[in-house]
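Complex shown without one protein chain; remaining protein chains in place.
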Amino acid sequence: MKKSGFVVLLMVLLVGLCGAADAAAKDILIVADQYDATTMDPIAHNDVPSSRVCYELYDTLVFLDNEGNVSPGLAESWEFLSGTEYKFNLRKGVKFHNGEEMKAADVRYSMMRATTDAGAKIATYSQNVKDVEVVDDYTVIVHLKKIDYSFFSSLAHSWGSVINEKATEAAGDSYGMNPVGTGPFKLVSWQKGNKYILERFEDYWGPKPKYKTLEVRSVPEPTSRTIALETGDADIAFPIVHNDLKRIEENENLVLFRRPQNSTAYIGFNVTKKPFDDVNVRQAIYAALDIVGIQAASYRGVGKVPGTLIPSAVKYSINDEIPPHVQDVEKAKKMLADAGVKDLKLEIWTNERKERVDSATIVQAQLDEIGIKSEIKVLEWGAYLNGLMEKKHDLFILGWVSTVPDPNFAVSGLLETTAIGASNYTFTSDPKLDEMLDKGRSLPDGDERAAIYKEMQLYINAQLPMIYLHNDESIAGTQKNVKGFAPRSNEIHSFRGVYFE
Amino acid sequence: MILYIVRRILFLIPVLIGVAFCVFTLLYLTPGDPARMVLGEMATESAIQEFRRKEGMDKPFLIQFGNYIYKAVTKGDIGSSYITKRPVMNEIMATFPSTLKLAAFAIVIAVIIGLPCGILSAIKQYSIFDTLTMIFAMIGLSMPVFWLGLLLILLFSVYLRWLPPSGFDTFKAMILPSLALSAQSISMITRMTRSSMLEVVRADYIRTARAKGQKESVIIWVHALHNALIPIVTLCGLQFGQLLAGAILTESIFAVPGVGRLMVESIKMRDYPVVQGGVLFVAVAFSLVNLLVDLLYAYIDPRIKAQYR
Amino acid sequence: MDENTKNGLLLEIQDLTIQYVTDSGTVHAVENLNLRLGRGETLGFVGETGAGKTTTALGIMRLIPSPPGVIQSGKIIFEGQNLLDKSEPEMRGIRGGKIAMIFQDPMTSLNPVMTVDKQIAEMIKLHKNVNEAESLKLAGDMLELVGIQRERMHDYPHQFSGGMKQRVVIAIALACDPGLLIADEPTTALDVTIQAQVLELMKKLKQQFDASMILITHDLGIVADICDKVAIMYAGRVVEYADKCALYSNPVHPYTIGLFNSVPDLDEDKEVLNTIPGLMPDPMDLPSGCTFHPRCTYAVDRCSQTKPEMIHVGDGHLAACPVLAKARG
Partner (left out) sequence: MSDSVAVPVNTGRKKRGGLAEVLFRLRKSPLAMFGLIFIVFLAFIAIFADGLAPYPYQKQNLMHSYETPSQQFLLGTDEFGRDILSRLIYGARISLQVGFIAVGIALVIGGMLGATAGYYGGWIDNGIMRVMDVLLSVPQTLLAIAIAASLGPGLFNLMIAVGISAVPRYARIVRGSVLSIREMEFIEAARAVGSSDLRIILKHIIPNSMAPIIVQSTLGVASAILNAAGLSFIGLGIQPPYPEWGAMLSGGRQYIRDYPHLTLYPGLAIMLTILSLNFLGDGLRDALDPKLKR
């Protein structure tokens, strides 16, 4: 009776609702993302969902395409005056969402703001900016503190977005909720934790989007995202998890996109702690692990095991040239014995990400076979970072995304001495590596730069401060009638060019 | 009566200060440096120091707490989110409607189903209907909401494709979370109604009514129900209060952008002002709902009204 | 039995047996009970707690809670008709209208969430053809009749004292001029001073309304004050039935004698109060034969074997003890 009451109630509700499906012409693109943006201030974040919305709201001086080629953005052309001086000629007649014209002063304001504490999260990119010189309303010269050729491509990152000085100053602390940019979309409403709605900016300088409204919902549950695609509640959904790949591929109304991502998940060693300070111990542990199997079991056919620290799509990568790692338990035992390590007990730390926990679980089982007893600690993000900062860890699983596709950013943030206290959680401090990194930055693109990074990758592999676990893929699903969309390797997917067929 | 309300609200103040103190202490003990979390892995040491200074985190614990209370009491300012920089109140108010809707929906479902089931069960005590209802109620009570939520998604979203598993914008999308959330309340209200009715039905004044020659239906629906309602109303109020704050799991399964999820996310992001403000807000809401219940109580029960002076 | 009473017979109970059937056994609450009540008479119903007095009263009202209560057999003839044959709707017309009941505890007998005038008016509306306003007016009249100011008619029960509540209960009971009033220990829960007032009121009103009354009590003093006839109950049976004077001057059944002896006598100076030895038997497991025999000082062998019949021991005086009946008779 109670049950049937339930069902009757549901039926009544449903009959009433199912009829009222939307019949209007398609002028809205609905995207199911995993998380909501944290802020729409381009320099107050360093997370992918926020970067994605900034990409639609703002423009940068230069654009980078999927292959890493630079094309003009707000700057029509540019000139490298020297290693530390880049001159940009700005596009004329570009309007902000508030109607003002974009001028050199705004570019200067945007960049200099990024060098203050407001830009602490993207300091990696902005710290080298010395000054921005306003030559005239449509010309600026960016002065760097020291030569760094990786800087230029970073300008295409969200941090390089040009914002409106007046609007930003007026909004003060609440700017992150009231963005004003020059991008093809402007913000209509944002319900935090749920969705934001953008609308086509009719005065956009470039090609205008073919649809009026862009709605991005945050749907944390992978199953729910796939269902949203299947039921037509979403036009585009990402990321898609491995167990739903086939489901989307086999669905004739849907299209699955896969693209290698510029990211590396790794099992790091705390190299300041005994016995992990010994490269032989690190190598022994590496030998004990069937990394290929672990990656396959945890990520289930998505991505691949990296060969080096620099992801394949980033220039000068030799990621795909390294032969696959082979597990050798006997060798591992011997190396461990040679290093004089007995009865090793260790902790493997990870955050809650399922695949990482899964990997840790398998690593634990495999280490057991060479007599290493390990305990897994799954920490919630804040506690995890804090613990790493305090150097209490042994092994830990973490990932690194090269949002800016320059090899420098793939390595420096993880292993350079200056990154200790920031994102260098292996606490690697290797003068030789630091020197190579310096040299790599000071060279313009070319064979010489390529050689340095190749050498660097092999050197890191030999030192083994971390075991590479996984190069991820950007996987997205769309409705069949959605065209002009392709996931990007840095996960900053763009919806500017999407149209319906 | 008004005096009573004012007194109750005044009484809330020390309780809230106590709550604030507890939360403050808990957060103080929580591992994870908010400055580091907020500013990111690449933040420089000076930026972090500046942040800590600006947020008053360099001061001793008690001074931090004192400042917080001082600002909250004198200016009604409970701080701004570390992450969005918006006032905490705005953050909460942005999420509260969803939670309120969810809780209200759930409690309405619970009353609509639970009350009649409980009454029928009591009238037909020991019948098959009664036994089945009680077993179902117990199952409902024992069902972990996160499991029920998954089962509902599996049934209604995956297999039947009737209802969306997430999104809280449309009425359609609100059905599943409300149902999942209401299961426990339905069971509790059913059980409470039954036992309350059974107790009342045995009361002397019901016998008096019978001795007057009154019809059984009038006895049940007028005499008994009115008296039985007193504990039921309390329970509904308590349940509603619980739902307001206890929807955390439901909100996370169905991606409802509510206060509960805001709390969990803020704890994870170490956005302490939001956590503090959120817990305080929930405590206030909880207490106000309880006050409301007490007032409703007086409306139903004249004996209690007499005590509210 | 005198003719007068017989002609004016209002209520006659024949062989009434009521049981409570529970999981742990059957409670023999009332067994083969026989009783008569004439018009205008007041019958005192005396016995210890658990003797079955209230059950008998509820039986007359057909308000035995069921389950577990079951009226197994017997007849309850009220105004010449067997109440046990009545349908439930017919019974509803009789309850309150013709037979009204006053319950023991005035504290709990009134609906706490209803004003008293409405509670009285409810009774009036059920049995008299009046509208809401009239019924409320009559309710006010009834309140005045039982000695409560009319202004207080809109008050809730909790605003009255115990004695006043019982007055309200009496007002409800008498509101429809019933032929029979059953009062179940109406004063037990009240203070002694209030008891007298309430009893006085009941006595007065009973006369005024010309009703018969069954007064359930364990207080022999009250019986002496109000009643015409007395029935002594023990373990579900009436063991002695007589005129008040006859009973008080010449108690026959050993239990009755025991009861009278246990009343403290101010004229005598005794160290110890006389009590009846032993306890009431377990109603699930009654002794065989005369249920009183285990406690009876006069018991002989056959007392434990055959159930004693009611025996005439005088004019309208019956007792269920063959041993003493023979001795007296």
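Read from first to last, the chains carry the letters A, B and C; within each, the first residue is number 1.
Please note the rule applied: a contact is a pair of C-beta atoms (placed from the backbone, for glycine too) under 8 Å apart; a residue touches a chain by one contact, two chains touch by 3 or more.
Quantities reported herein were computed from a predicted structural model and do not represent experimental measurements.
Trainee: Using the touch definition from the top, which of A:Ala339, A:Ile376, A:Ile420 or A:Ala486 touches the missing chain?
Mentor: In the full complex, the listed residue that touches the missing chain is A:Ile376.
Trainee: Of the listed residues B:Ile5, B:Leu27 or B:Met89, which contacts the missing chain in the full complex?
Mentor: B:Leu27
Trainee: Touching the missing chain, which residues of subunit A?
Mentor: 221-223, 226, 241, 243-244, 247, 293, 297, 352, 354, 357-358, 360-362, 364-365, 375-380, 383
Trainee: Considering the whole complex, not just the chains shown, which residues of subunit B touch the missing one?
Mentor: Touch set of subunit B with respect to the missing chain: 14-16, 18-19, 22-23, 26-27, 29-31, 135, 138-139, 141-147, 150-151, 153-154, 158, 241-242, 244-246, 248-249, 252, 260, 263-264, 267, 275, 279, 282-283, 286-287.
We take it that only the chains that are shown with their structure count from here on.
Trainee: What's the overlap between the neighbours of subunit B and those of subunit C?
Mentor: none
Trainee: Determine the chain that sits nearest the middle of the structure, using the mean of its CA atoms as its centre.
Mentor: If we average C-alpha coordinates per chain, B lands closest to the whole-structure average.
Trainee: Going by average Cα coordinates, which chain is farthest removed from subunit B?
Mentor: For subunit B, the chain whose C-alpha mean is farthest off is C.
Trainee: Indicate the whole-number Å distance between the mean C-alpha point of subunit B and the mean C-alpha point of subunit C.
Mentor: Computed value for the inter-centroid distance: 53 Å.
Trainee: Centroid from C-alpha atoms only, then distance subunit A to subunit B, rounded to Å. What do you get?
Mentor: 37
Trainee: Which positions in subunit B touch two or more other chains at once?
Mentor: none
Trainee: Show me the residue ranges of subunit B that touch subunit C in the complex, using the header's touch definition.
Mentor: Residues 126, 202-205, 207-215, 223, 226-227, 300-303, 306.
Trainee: Would you pull the subunit B residues touching subunit A in the complex into a rising list?
Mentor: 30-34, 36-37, 39-48, 50-51, 80, 83-86, 91, 94-95, 98, 109, 112-113, 117, 120, 129, 132-133, 136-137, 153, 157-158, 161-169, 171-172, 175, 179, 186, 190, 252-253, 255, 257, 261-262, 265, 267-270
Trainee: Show which residues of subunit C lie in contact with subunit B when the two form their complex.
Mentor: Those in contact with subunit B are residues 61, 63, 65, 67, 91-97, 100-101, 103, 105, 108-114, 119, 122-123, 126-127, 156, 158-159, 169, 172.
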